[in-house]
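Of the protein chains in this complex, one is absent; all others appear in place.
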Amino acid sequence: MSYKPTIPIGPYHPLQEEPEFYKLVVDGEKVVDVDVRIGYNHRGIEKISEAKTFDQSLFIVERICGICSSSHPIACAQAVEDIGNIEVPERALYIRTIVQELERLHSHMLWVGLAGHFLGYNTVFMWGWKYREPICDIMETVTGNRQNYAMMKVGGVRRDIEKEHISYILTRLDEFLGQLEMLKGAVLDDPVLHSRLKGVGILSKEDAIDYAALGPTARASGVDIDVRRDHPYAAYDRLKWNVIMGKNGDVFDKAVVRILEMFESVSIIRQCLDKMPSGAIDSNPKDIPPGEGIGQVEAPRGECFHYIRSDGSNSPVRHKIRAPTYMNFPTFRETVIGQTVSDATIILAAIDPCYCCTERMLIVDDSDKEVLKFQDLVRLSQEKTKKIKDKYGIK
Amino acid sequence: MTKSINVFHCSSGSCNNCDIEILDCLTPRFDLERFGIVLVGSIKHADVMLCTGSSNRMCEPILKRLYEMMPKPGFVLVWGACGSSRGLFKDSYNTGQPIDEILPVDVYIPGCPPKPEAAIAGVLKLIEKVNASRKNKK
Partner (left out) sequence: MTIDALLEKIKDRFGASILKADKHSQKRLYLDIDPKDIVDIVRFVFKDLGLRFNIASAVDEFECMEILYHFSFDRTGLELSLRVALKDKINPVVDTITAVTRSAWWIEREMHELFGIRFNGNKDLRRLLLPDDWPDGVYPLRKNFVVPKRDSRKA
């Protein structure tokens, strides 16, 4: 099957007509300023949540972002459990961990595919998304759906992992690990990628702390934070795993952090399947007392934060939701100013925003006249990679 | 097999699940391309407008303008529960009318998100419609 170069990533329509989302002002080849206008995805979920019961809110928060589809419900459930100090059975904690790590695997693999497309490694795009499919299959086996799992509830999980599924999961994970080894070698040893990505879009440690950056974006800059270790939840404090750190904060380090995290995720899932005790999966809480609670979860992009206030009734009085990309997006301004236009797409992709926001980018000059569209940016990025490949004599 | 069908994908405020499933359908496992489906980068080259999302207020005028720019006869395919009826977000202050009150929708693919198999079934229905309209034109 030949790859058709016209496949775009994500929705393009706002770019064609409405000149907003990220407006990059350029001076020649360099980006000098960035302005942002979001709101295309604002669905008023916090207000909707106030009209629903605690149980119903979990289904809505799943649909905040398709790729963090288990992180938000776990954070929301934890916030409610924090209000009333509700216990969650051990087995449910392990199941939550397994679903979380499977989500991290499929999200990082999706990112690898997208980054490959922006860099002009189109086979990586197809390859990354093809090898993501077994993870979606495992999700379907465990939860019943490829996305939007509806697994979490306040006090536990909705579905159990059957004994007969465990060997299936372990086999698919073994195959996946083989593909990951190949990917790791391909990225860490490729001189073209080193040349293309090292020193590009550097976020310094001080800026990462000042902007309160999260997840791999922060860890690649040397900020040692990971909610799974710092504010332990689910079963993470019962397992052995490493926090992957970078040093330089450039796009290359962000890629390496994500790839190495996938190895840790496979190890965590295997440990969970081995250590998971039998027993109940739901503590069936009856009432939520008045009070306030906070739930924090390490989504693939960083910390998801939910704050819920209850007045003792069945609905939240206030439900504040903060997704990780909300804190990471402003770092784009720091990392792209001074860089060339051909690097703009990969720098934005490196913070791993919910991807439909990635292509809403427009380039203007000083007089606010539109100079380039997003497709042009992707093309420039792919051309830059090709020039480097030619320099190394690689086809 | 039918002539290739150019599809322009636009999202009016979706959670990305549907958008990812659309791209998944183009990957080797489900491979919608064997039906002649090609994603294009400009509405002016499109036969079909594929909409996802719960028609956020900021996206409504954009959807209308895009539909006007699409060469006719053009078809509108709506993907997902949000596209079909705004789904869970119908009671939000920032979602306006459902997409089928803004544009004339030809095919609905319900689901949250629709499984790729459901999507392929929907796409086949669309291909029937497109072929029927091309035959009528002759």
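Chains: A and B, in written order; residue numbering restarts at 1 for each.
Simple rule for what comes next: a contact is a pair of C-beta atoms (placed from the backbone, for glycine too) under 8 Å apart; a residue touches a chain by one contact, two chains touch by 3 or more.
Source: prediction; values computed, not measured.
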{"item": "Touch partners, limited to displayed chains, of the chain removed from view", "value": "A, B"}
{"item": "Residue in contact with the excluded chain [from A:118, A:131 or A:307]", "value": "A:307"}
{"item": "Residues in chain B touching the chain absent from view", "value": "57-58, 85-86, 90-94, 96-98, 101"}
{"item": "Positions on chain A where the hidden chain makes contact", "value": "37-39, 42, 44, 46-47, 51, 82, 85, 209-212, 225, 230-232, 291-292, 294, 296, 303, 305, 307, 309, 317-318, 320, 322, 326-327, 329-330"}
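We adopt the following convention: only the chains that are shown with their structure count from here on.
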{"item": "Intercentroid distance (Cα basis), chain B paired with chain A, Å", "value": "25"}
{"item": "Chain B-touching residues of chain A, taken from the complex the two chains share", "value": "1, 4, 6-14, 16-18, 39-45, 47-48, 51, 59-60, 63-67, 69, 110, 126, 129-130, 133, 146-148, 354-356, 375"}
{"item": "Contact set on chain B toward chain A in their complex", "value": "8-21, 23-24, 26-29, 31, 33, 38-43, 52, 54, 56, 58-59, 62-63, 65-66, 87-89, 91-95, 112-113, 115"}
